[in-house]
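Here's the structure we're looking at; comments come further down.
A single protein chain has been omitted from the complex, and every remaining protein chain is retained in its original position.
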Amino acid sequence: MLDAIGVAQLDDLVASVPAELRARAQLRLEAGRSEAEVAAEASALAELNRGARGFASFLGGGFYRHYVPAAVSAVLSRAEFATAYTPYQPEASQGTTQAIFEFQTLIALLTGLDLANASMYDGASAVAEAVLMARRVTGKRRLVALARSLWPDYRETVQTYLSAFGDLETVEIPYDDTTGLLRLDRLESLPGKELLCAVAGYPNGFGTIEPLGKIAEIVHRHDALLVSATAEALALALLKPPGELGADIAVGEGQSFGLGLNFGGPGLGFMACRSEHVRQMPGRLVGQTRDRQGRQAFCLTLAAREQHIRRERATSNICTNHSLCALAATVYLSLLGKHGLRELAERNVQLAHQAATRLEQRGVRRRFSGPFFNEFALALDDPAGRQTIAERAGLLFGPALGESYPELAQSALISVTETNDSQQIERLCAALATREAP
Amino acid sequence: MLDAIGVAQLDDLVASVPAELRARAQLRLEAGRSEAEVAAEASALAELNRGARGFASFLGGGFYRHYVPAAVSAVLSRAEFATAYTPYQPEASQGTTQAIFEFQTLIALLTGLDLANASMYDGASAVAEAVLMARRVTGKRRLVALARSLWPDYRETVQTYLSAFGDLETVEIPYDDTTGLLRLDRLESLPGKELLCAVAGYPNGFGTIEPLGKIAEIVHRHDALLVSATAEALALALLKPPGELGADIAVGEGQSFGLGLNFGGPGLGFMACRSEHVRQMPGRLVGQTRDRQGRQAFCLTLAAREQHIRRERATSNICTNHSLCALAATVYLSLLGKHGLRELAERNVQLAHQAATRLEQRGVRRRFSGPFFNEFALALDDPAGRQTIAERAGLLFGPALGESYPELAQSALISVTETNDSQQIERLCAALATREAP
Amino acid sequence: MPALPGAVPLLFVESVAGRRGADLRACGAPQPRAAALVGEELCREEIAGFPELSEPQVLRHFLRLSQLNFAQALQFYPLGSCTMKYNPVVNDQMAALPGFAALHPLTPAHLAQGALELMARLEGALAEITGMDAVSLHPAAGAQGELTGLLVARAYHRKQGRMRSKVIVPDSAHGTNPASCSLAGFSMTVAKSNRRGFLEAREIARLLDDDVAALMVTNPNTLGVFEPEIVEIAALLHERGALLYLDGANMNALLGVAKPGDLGADIVQLNLHKTFSTPHGGGGPGAGPIAVKAPLDPFLPVPRLKRTEAGWMLDSKRPDSIGRLRSFYGNFAMLVRGYCYIRALGTDGLALASRLAILNANYLRKRLEDLYPSATAEPSMHECVLTHDLEKRAGVSTFEVAKRLLDFGFHPPTIYFPLIVHGALMVEPTETESKETLDAFVDAMRRIHAEALTTPELLKEAPHTLPFSRIDEVEAARHPILRWRPEGEPQR
Partner (left out) sequence: MPALPGAVPLLFVESVAGRRGADLRACGAPQPRAAALVGEELCREEIAGFPELSEPQVLRHFLRLSQLNFAQALQFYPLGSCTMKYNPVVNDQMAALPGFAALHPLTPAHLAQGALELMARLEGALAEITGMDAVSLHPAAGAQGELTGLLVARAYHRKQGRMRSKVIVPDSAHGTNPASCSLAGFSMTVAKSNRRGFLEAREIARLLDDDVAALMVTNPNTLGVFEPEIVEIAALLHERGALLYLDGANMNALLGVAKPGDLGADIVQLNLHKTFSTPHGGGGPGAGPIAVKAPLDPFLPVPRLKRTEAGWMLDSKRPDSIGRLRSFYGNFAMLVRGYCYIRALGTDGLALASRLAILNANYLRKRLEDLYPSATAEPSMHECVLTHDLEKRAGVSTFEVAKRLLDFGFHPPTIYFPLIVHGALMVEPTETESKETLDAFVDAMRRIHAEALTTPELLKEAPHTLPFSRIDEVEAARHPILRWRPEGEPQR
């Protein structure tokens, strides 16, 4: 091959890089390892993560422990899906494009909105992109209202994405100290003409279910858009869909749908909106069309919104998104199906309410009274101390709320899913109700 | 569907089974479980197998610990391979048939024989089938000579398979107490005219490398066939191939080639022989041919040997064999390739000899002096006691030889593969050389 | 490298000198030469012709090969007698757990209690399902189960002081049955099925004498018919001291419907890869446990599971045992799958599975009966054997019907089996196929029937739409090429 090119040695090919730079580029890493050695080393690191096994876990706070059916990984590990790229050539990508089209449909059905995109990075960045999208829709307005009850990382991400825009201001809408729900009166009293959009969690960052319909009413009265943000996507199988309640853009995290935990990434940002706003939407979109023989087929479409066409005027810079995660969700949702998904959501509710009731009976009370799905905040004297006690008993729960909400220093979240059972709940009660000091 | 058939209910379809039998057929098992529950239960059982992880293992005795490259399971988990059946329809099975053809070639190359079949169940049953095959080849002879140094389970399996034939007799050829090798003089002195075949391990059941060429010379002088039986197939990458040394049928266990341990099953029986004996061979065979367009293609062939055609006069009753295991071996051998496989064999030899030397230096001696590949017998005062000491030190080794060889009650096997390292070897030395009582 | 699945060069042809895939050696200090350690004279040269390929090449090679296969997960695969049902993927996942997959067979029992417990539970479940007293998971496949069972029968009779030499096998039997008889040292007596497709007690009575060790019968038989006189036949056998061996390959019809033990069976083998859904792997590995009535228990192969105070262990000290037929105990990785399958379905699921399998078979039979009449008037269980008159009417063979089915994306049924039915198509849809799939199959079968009458060449030249056209099996047998050889080297 060197001969064909007409050079004598490999390094002649990089002669365009000054020799001095090349000399300095010598890497000081270790020597390469055999596959067996790499596997042994990675396995040893995995073993060090003692929190990944052997604990009964009630950890929530944005990523949820759900059983992932084996068929999900059987599909995801197909090389045809895993090692393809963005379906730029539709004739060679009908597997990916059709699956995305199915994903878009499933998200539209779950959110009660007209359509959804092919995926965003995660829930937090999807919220930020939704706010920017709302800005494109509503034009010159200035004010972004964020519920304080929205997940802290979602709020922070919005702040980061907006930090570049001097003309935008965020305002925080407090929550009611009793119910844990957004203060409607404070939303009402915003300077309406300046409001661009409001963002509310659904359920919110305390696991509490915001009255989305009432919020929408107020926001729409201001001619602004309502963005709903859902971290526990499973809730959408049971709760009224955000679109039906008036949300204009519904975003969230789809990790619950077959992704597993993976120490927090990758997640699956989803975004749904009304048809009339589609041209302001960020991200890939797959549309239905036909091939020359008239067969139904699918391809990327409305690319004029995107960076590779519109460049600095694109709706977003997103390029690589979380396509395989969207596929996981599509497989997961198909497997559970209409009934299985609903029943799973119900099971989560039942167990979480059982836990809340049992804790209450042992004198450990919910911090907020609002309705909840599978996660709720507890009032605890010393959350960190309790976490230590629990850990000794083989239990994990949290996060504690104090770091993000100084006013809730004596509170922590409990998430209960189908991976828990009554016996684990009793152990949790014992750990949280005992008088023992940490 | 019931309507289409014309019955009122499902149970009408089983009306041909007397009602009383049906009533008694009511199963008393537990109720069905969700996938998550089954997975949790199976995982809990897997966890109970403490010996599967956390130990430095020197266990051998017929199944060997080798690293299985990830690409092997990536191929094996392809539904196209895993959920197909015997390739009766070649046009719809070129994946399976070509892979088997490649497997047959690889085994032929490794054994130095003309051809190989598509697989047998495991090494032990392959030996038994080889003896029956030798009988078909040699005609009316009576005597089957089994090296006592052959793996005990191989010997026992041959005995079981032969037990039905009153006209056959097995005779055991003892081993030399010093070298651990088959006593050539005893082979020599058999009643030559009656000898049907001799079976020798290669390496044998003490890990020792039999002088196959010399054995062949004697056996052929008797006009009998030599069957070589290899449990550690990796040895064939380094040792002279049995075919070259005069073995007429080479069988063995291919588990080392990418199968993993699986508590002993499935294994991969392989069988190779000379062209002239192919019509006496048991098992599936794939041959090369062409399709109508003249393209090279593959299909099952010489089926006239098999049970579905020849019925009670078939060469064997084997039907379902170990096709997917043969595929694993094919992928494994392709990945390692000519050089990788050889180097791996060398690495095994180096580590095993290092272990033998270090043990010797600590006063723990090999029981036999014969040459060895990656496994050898140790002389130990109290093998069981030593195993207990080793286990406490996080080490496994064995099997102890006493159960199968009463005369070797003070001996046990040590197998050393690339999964071991010098540090493990030192720990083993410490455990075996210490004076501590169990 | 074609766009669509197509021919893949042989590994050996793709090989390029010096290329390599996985390197499994650990890095380390230079070592003494291995050949010097073992003895130079014992070592071979490098293996000429062995492949030299990079890992990406190897993976692409086998992935492309995979694209040339039909498989149950992708296609309807109604291969009669093989029970190609859906294999839940979670079962594969469980078998791959390190706690199972990395367990050495000679691990001390106290460090392997999970595996032993799983096998003990599986034995218990299979005993309950079959209505038998003792189960051995030892055999590697159905055929090895047959041999095991027949050797057990032989040992049992011998223990009784009887040296019986014959086994009765119906003419409809699967080929492994007669072959197993020979392998077990029995001579075979063929019993004729009657014209309705089952075995009459009369026929058995006629053949029975004191030299008969057993009757070996599949139930439902290979026509898919539940043997109506089986209980009576069992009684006849037992009266004469003979045993009833029931080939359980068709147990998929009987779960919660009839227990072989209640039918009078003394021995039954199960094919886990059929009834209990372990994947077929392109021809195995499977697993062929056998179940026996109590008097035969002592003769089962070693090792056997044994409960001790310290937990489960494997016991080989069984003086009456026939011995072993393989290393270790059972195709464990398949046993894990079968166990998980039974747990997932449970009592009701298993009983429903058989009923739905029977429903699907009868639905197909009914919807095709005008064009492809059933070989028997008896009701079908989990499979049906169809016939046709296309040979007479259009010179089109069953073989050609099968090849044409490929073009419709269906794996053909088993053909020309059972041997007693001329040009048989043995269709076993299984319970995991949907009505839509069955309907699509019916449509294809009907269309093929029409094509046979109008455009028979369509069938004679089928398949037309696969990566390969008709493959010449006759040529393969006539001039066997059973391995690749380097260019220039002659085939032998």
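By written order: A, B and C. Residues from 1 in each chain.
Criterion: a residue touches a chain if its C-beta (ideal position, glycine included) is under 8 Å from a C-beta of that chain, and two chains touch if they have at least 3 such contacts.
Just so we're clear, the structure is a prediction, and the values are computed from it rather than from any experiment.
Within the complete assembly, B:37 is the residue of B:37, B:185, B:223 or B:426 that touches the hidden chain.
Among A:80, A:223 or A:407, the one in contact with the hidden chain is A:80. Within the entire complex, the positions of chain C that touch the omitted partner chain are 1-5, 14, 16, 19, 54-57, 59-60, 63-64, 67, 73-76, 86, 88-89, 406-410, 432-437, 440, 463, 465-467.
Touching the omitted chain from chain B are residues 31, 33-37, 69-71, 73-74, 79, 92.
Keep this in mind: only the chains that are shown with their structure count from here on.
Centre-to-centre, using mean CA coordinates, chain B is 20 Å away from chain C. Among all residues of chain B, those that touch two or more other chains are 35, 39, 67, 69, 74, 77, 79, 418. Annotation for chain C: residues touching 2 or more other chains are 22-26, 59, 63, 88, 90, 92-93.
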